[in-house]
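Here it is, the structure, as structure tokens.
As you look at this complex, bear in mind that one protein chain is not there, while each of the others sits in place.
Right, subunit A next:
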Amino acid sequence: MTAAVFFGCAFIAFGPALALYIFTIATEPLRVIFLIIGKASEGLKSINPDETAPSMRLLAYVSGLGFGIMSGVFAFVNTLSDSLGPGTVGIHGDSPQFFLNSGAYPLIEKTRLNKTFMTLVIILLHVFWGIIFFDGCEKKKWSALLVVLLTHLLVSALTFISPHYGINLVSTYIIMVLMGIWAFFVAGGSCRSLKFCLLCQDKDFLLFNQRSR
């Protein structure tokens, strides 16, 4: 409809992913390659024999981000491009005014907003799922794998209750927060390190200072 809508939705949906990319990946070319190749980076692992745990976590994070971005983009980009389009939803040349009055407009807006926020939460969820999943595979914690799978199915199933966007979004966000906390602890964080990070007392925990490969 308008450029404002386009940019607004784009940044809501992809802003965190873009920020994650810029701050953690863009500076390290190897991570960019992992992002693009994704699963194929299993092969690249073999050329990095010295690295053990840190690079696995990095791999998990980057793979999760890659999957998340791809799924988010595929789900959302057509809506984005439509929002840049002519804005007349009536294909038979009805005036927009008519359409506004007909009451369908708010639904389109709600739909688009729902899509935006769903895309955002899906991207973040993929990142967290990636971390937890890789860790579960590595430590052979099958329960972790099962939970990841089940929550994935749960989130998808929640989207089936289609017009009730509110419940859908809120529950998905709650799941995302839970997954995020779990992934944080899986990746080696702790309450203490979180405190240090927030108070900027311990530079080692700031991600972009990590020189892991």
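As a working rule, a residue touches a chain if its C-beta (ideal position, glycine included) is under 8 Å from a C-beta of that chain, and two chains touch if they have at least 3 such contacts; residues count from 1.
In the analysis below, contacts and distances are computed from a predicted model.
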Taking the list "Protein AUXIN SIGNALING F-BOX 2", "Nuclear cap-binding protein subunit 2", "WD repeat-containing protein 46" or "Presenilin", the UniProt entry for the undisplayed chain gives the protein name "Presenilin"
Which of A:V32, A:M56 or A:A187 touches the missing chain? It is A:V32
Of the candidates A:L59, A:M118, A:I131 or A:V148, the residue in contact with the absent chain is A:M118
Those residues of subunit A that touch the unshown chain are 28-30, 32-33, 36-37, 40, 47-48, 50, 70, 73-75, 77-79, 81, 111, 114-115, 118, 122, 155-156, 159-160, 162, 213
